[in-house]
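Some notes on the structure that comes next.
Note that one protein chain of the assembly has been removed; the remaining protein chains are unaltered in position.
Now for chain A:
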């Protein structure tokens, strides 16, 4: 038999055997580890700020996967750049590789927090969520409110990040004390979803 034909048959055998070999990414459902969940919540390692996420996206952090858990219609309307849409009811069917950093967000954060618990129950431990969701993204990244007396360095950092994603900071009233360290960005009075 010609070598080319043997190679073709070999490839076919390996390919047709693949469905019986299991998944590429082995994310097996596990029992809910309540202790580790409570510890992660207590330590704050369960979430990440919208600004931190923006820096990760801008810096092309390796293995970053941004997951929007809202409905496809809401996702089409507005979403964080590079995000993929996995509605919360589809989350259990999705594949998550061990080397990836999964960042979950929703409109205001509540659903993302619940999605985080779902992923933990599936054994996905490398997930975090954005507590304020897309609303935080707008307030902290796209249109952050900078105090009028913000330092030049802080202003440049915030402006650079905001401009990178097509936004522009707003200038608010002056803040007392050490602006750069104590209150880097003035938040609105929106009620947090989570």
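Note that contacts are C-beta pairs under 8 Å (C-beta built on N, C-alpha and C of every residue); 3 or more make two chains touch, one makes a residue touch a chain; residues count from 1.
FYI, contacts and distances are computed from a predicted model.
Visitor: What does the UniProt entry say the missing chain is called, choosing from "Sugar ABC transporter permease", "YeeE/YedE family protein", "Heme exporter protein C" or "Formate hydrogenlyase"?
Guide: For the chain missing from the view, the UniProt record says "YeeE/YedE family protein".
Visitor: Going by the touch rule given at the top, which residues of chain A touch the chain that is not shown?
Guide: Residues of chain A in contact with the hidden chain: 4, 8, 11-12, 14-16, 18-25, 62-63, 65-67, 79, 81-84, 93-95, 97-100, 166.
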